[in-house]
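Omission of a single protein chain aside, the complex is shown with its protein chains in their original locations.
Each chain carries a letter (A, B and C) given by its place in the written order, and its residues are counted from 1.
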Amino acid sequence: MSNHVIVEITVVPLGTGATSLSSYVAGVEKVLEKYKNIKTMLTPMSTILEGDLEEILAAAREMHEAPFLKGAKRVSTRINIDDRRDKAITMEGKMEAVKAKL
Amino acid sequence: MSNHVIVEITVVPLGTGATSLSSYVAGVEKVLEKYKNIKTMLTPMSTILEGDLEEILAAAREMHEAPFLKGAKRVSTRINIDDRRDKAITMEGKMEAVKAKL
Amino acid sequence: MSNHVIVEITVVPLGTGATSLSSYVAGVEKVLEKYKNIKTMLTPMSTILEGDLEEILAAAREMHEAPFLKGAKRVSTRINIDDRRDKAITMEGKMEAVKAKL
Partner (left out) sequence: MSNHVIVEITVVPLGTGATSLSSYVAGVEKVLEKYKNIKTMLTPMSTILEGDLEEILAAAREMHEAPFLKGAKRVSTRINIDDRRDKAITMEGKMEAVKAKL
């Protein structure tokens, strides 16, 4: 049984000594290359994932680890899960439903 | 003095009796039409705003109010502010910096 | 190898038709009874957990499921992980460090 969800993830290293974090973020994104079944969208504030909940949680766990592999000593990760089970939700579908009402 | 920031906002009505929330989200989005100086991006999980911090906080306050005007009795709003002052940040610039490192 | 972290979790059912959510929250809390190695703190906005990261993520997965077992059709879960590896962090320690500086 698969459980299709949309999840937003932001992984931020703390105390790095430089205000620019893009190289860390790139490392976090690279984790996703091997998750072929997860649809991803990069936004200016997060990465949004669509797919099976268990697979996404495994990816999130690995994304959280990425900055440590680049030398970070403290990482703050926030995860928002949107899980709707009466109807399939997709990233496209959610945005179209809003736009249709504007 | 203006303070240019990127802010992510998600406004969710609780206890509405229907799992679909897109009509509420559309009401939240409509608030932004009059804020001509704020750049906006709709994502499947949030609205991202770029512009002056004080103006965005005023918009956020009004976005939070929108579902009540449609009958909601309880609203949960989350706001994430990214405020960098050693260098101007833009939504485009943040995403390009990550992509350049991928 | 265990990785000691502090994690904040809020699990909210959407579209339930009633603004009061405390019975759902109680169901989410009950999940934690069997996780004997996780230290928990209930706050007015979340549950804060301290312990091994993998064990906490397993508990978070189960907490997210709890409202569905009570009939919810859509659940929004937010998770914030604070993972510091240069020094052990505890809930008590973090609060004392702040209070000592006030």
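Side notes on the structure shown:
One rule holds for everything that comes next: a contact is a pair of C-beta atoms (placed from the backbone, for glycine too) under 8 Å apart; a residue touches a chain by one contact, two chains touch by 3 or more.
None of these values were measured; they are calculated from a predicted model.
Within the set A:V12, A:A58 or A:M95, the residue that contacts the chain not displayed is A:V12. For chain B, the list of residues touching the undisplayed chain reads 14, 57, 61, 64, 68, 73-86.
Residue-level contact of chain C with the missing chain is found at 6, 8, 10, 19-20, 22-23, 25-26, 29-30, 41-46, 48, 50, 78, 80, 82, 84, 86-87, 91-92, 94-95, 97-102.
Interface residues of chain A with the unshown chain, by the touch rule above, are 12, 14-21, 73-74, 76, 78.
Following the convention adopted for this analysis, only the chains that are shown with their structure count from here on.
The distance from the centre of chain B to the centre of chain C, with each centre set as the mean of the Cα atoms, comes to 26 Å. Put simply, the C-alpha centre of chain A and that of chain C have 19 angstrom between them. Those residues of chain C in touch with two or more other chains are numbered 73-74, 76, 78.
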